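Here the complex is missing one protein chain, while the rest keep their positions.
Read from first to last, the chains carry the letters A and B; within each, the first residue is number 1.
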Amino acid sequence: MIENKDKRWSVAGHFIMIILSVLAIAPFILLLMSSITDEGTALQNGYSFFPQKFSLDAYSYIATQWGLIGRGYLVSIFVTIVGTFVGVSISAMLAYTLSKHDLPGRGLLMFLLTFTMLFNGGLTSTYIVYTQIFHIKDTIFGLLLPNLLMNAYFVIMFKNYFEHTLPGALVESARIDGATEFKIFYKIAVPLSVPMFVTVGMTSALSYWNDWTNGMYYLSTNSNIQSIQTLLNNINENIKFLQQNNVGTTVTTADLPSVTVRMAIAVVGVLPMLLLFPLFQRWFVNGATEGAVKE
Amino acid sequence: MKATSSLRLENKPRKKIHWKSYIPLYLLALPALIYLLINNYLPLYGMQIAFRELDFSGSIFSGKFVWFDNFKFLFATDNAWIMTRNTVLYNLLFIVVGTVFSVAVTILFNEIMSKKIAKFYQSAVLIPYFISMVIVGYLVFAFLSSDNGFINHSILKPLGIDPISWYSEPKYWPFILLFIHTWKAMGYNLMFYTARIITISKDYYEAAKIDGATKWQQIRHITLPLLKPVIILTTILAIGRIFYSDFGLFYQVPMNSGALYDVTTTIDTYSFRALMNLGDITMSTATGVYQSVVGFILILIANAVIKKISKEDSLF
Partner (left out) sequence: MKEKKILPVLMATILTVAVVGCGNGNNTNSSTANNSNQSKTEASETGKINFNEEPYTIKMNYAVLGQEQPDLSKIEAKLNEVTLKEINAKVDLEGVSLYNTANVYALKASSGEKMDLMMLMPGSSYLSSFAGRKMIRPIDKEIAEWGPALKETAGDLLPAGQFKGEQYAVPQITSGKLTFGFTLNKNILDKYNIDITGVSSLDDMDAIFEKVHKSEPSLTLLAPEVSSSDMASFLVYFDGLGNTYGGLTDDSGTKVVNLFETEQWVNTAKKVREWYQKGYISKDVSTSQDDGGTLLDNGKVFATASGSIHFNGGATVPIPKRTIALHPPVLTTADSQLFLWAVSSSSERPDKAIQFLNLLNSSKELSTLLKYGIEGEHYELNKDGTVDTSKNENYRNDWLMFGNYNLMPLDSSFVQSSGISADKYRAREKEWNDKTEKSPGYGFMFDPTPVKTEVAALDAIVQQYRKVIGNGSVDTDELLKKFNDSLYAAGLQKVMDEKQRQFDEWLATKGK
């Protein structure tokens, strides 16, 4: 395997990846540094890689809300794991069905699927469907179901992957051995498509993790299952609203954290996802297929 | 060619006797279809408010029919041309540059011999994908601001170049926006295309090497043809979204700077600016309908064209 790769190409690979890594990491370091910059310094000099004065005030403000934020973390983790697992599973199942070109009605299903990518009824009617017919308001389903669970994009990516990478011979021989479609899906298609599961799962997990709109609309403000992003977003958006509308006489924006806290909030919000990724990578770079295609 | 067809799932039309044998497949499809019905098809009913007057006195769906009145604001000024041009051109730019860049990077990435370092690179370049556009906006401001910006302050000044007031010079922004878009998506795209490349059997490369093919020839004749279906697929999907834009990229990142509107106004940002005070949900729904219909037509055309050229790569 190693002799397959040409040394010069590897060097070129290193070269480009080092540049890109620096481009990716540098702004993140700037983000970290900004979040531990003294507020006054940040106001004077803007965000900087080398702030003159450090301060953990932004984090201690967040810490004062720890009761809320800690629970928000738990809710977010639960919703992200369950939502991603269920969503990716049902997407892959539908995709597997659609990858069978001889399936009666396949064209119609594909059309119906593609249609959902382009047209949507908008927030109002989605809200009416979910709250008036399914009554998910103020339940955990309010965070899980609307819009995020799965979408046509996931399915099409899986379908394309199954079509082009599943070894037909392997599937056919399993079928001859009497394996059911369920078994073929579970025992062959899934293990052979781990990289795609990770890719789609990553998209799904990120959209669950970053979502605040469902919490905003499908939970009331006194609900105790607010997700972390709903809480953080509330802090940010309300500061912005107060800046744009002169609404308060006894509250000014100076009472609220502003310049460095939004950076600290970003760090708090992004950290779990950053720590999570390397765990999944194990299945990824090593090439799941190499191990699995032992036939 | 041979490689492609051997990897493909059975394509030969079967005899239609085993109707029952498809039941398990339909069952597999069922949960997702139920979800799509609830989440996507039931709410479609609400699209009609784009053609109605907003009226809460009865049901929201019983306002007077006003046909296309709610769409008029989209075409009311010379912004109509600017925003359409910007939305389409940026999307085309993103499709072409994004794809070429991602594929090139992925191929080079997969030539890296050390798996450990590769893992590190892969995690590193994924970081921007996790940072929200609002925060990206602040970070860009840290680089570009006139007074304290990193570029003016630490790069141009020592070189003796006059500082540039970035947020009032439209000419730089197509590049800045393209850069940020590519930068933010690079980690995900790398992951996405790598998922494809690692499934290519090593046998092909071994065989090619024995035949004396150079690395470049291997890429041209093995890697790229195997990536073709997925490139076509993502392009069709992107064409369907050609009237949409990443709101954060075009609104938050340029800090909503008025001086840059000529190059940053897209259909989404225009609609947002026009409706943020009015708060008229029928007009915002109208924007969505307009974008969807155009996208739908374009995706049908793109699909038809692909069907002509290479049937198996078409969407439906």
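Keep in mind that, in the parts below, a residue touches a chain if its C-beta (ideal position, glycine included) is under 8 Å from a C-beta of that chain, and two chains touch if they have at least 3 such contacts.
Quick caveat, the model's predicted, so the values are computed rather than measured.
Touch with the chain omitted from the figure is made, among B:R85, B:K119, B:H221 or B:R273, by B:R273. Residue in contact with the omitted chain (choice from A:V129, A:L148 or A:V268): A:V129. If you put the missing chain back, the residues of chain B touching it would be 41-42, 44-46, 48, 54-62, 69, 72-73, 76-79, 138, 141, 145-148, 165, 167-168, 255-259, 261, 270, 273-281, 283, 300, 316.
Listed here are the chain A residues that touch the chain not shown: 39-40, 43-44, 68, 107-108, 111-112, 115, 123-125, 127-129, 131-133, 216-217, 220-222, 226, 231, 234-235, 237-238, 240-254, 258-259.
To be clear about the criterion, only the chains that are shown with their structure count from here on.
Contact residues of chain A toward chain B in the complex are 1-2, 4-6, 9-10, 12-14, 16-18, 20-21, 23-25, 27-28, 30-31, 34, 45-49, 90-91, 93-94, 96-104, 107, 109-126, 128-129, 133-134, 145-147, 149-150, 152-153, 155-157, 160-168, 171-172, 180-182, 185, 192, 195-196, 198-199, 202-203, 206, 210, 236, 262-263, 266, 269-270, 273-274, 277-278, 281, 284-290. Remark: chain B residues 6-11, 13-14, 16, 19, 21-22, 24-26, 28-29, 31-33, 35-36, 38-47, 49, 60, 105, 108-113, 115, 117-132, 134-136, 138-139, 141-142, 145, 147-150, 183, 186-188, 191-192, 194-196, 198-199, 202, 205-206, 209, 215, 226, 229-230, 233, 237, 240, 281, 284-285, 288, 292, 295-296, 299, 315-316 touch chain A in the complex.
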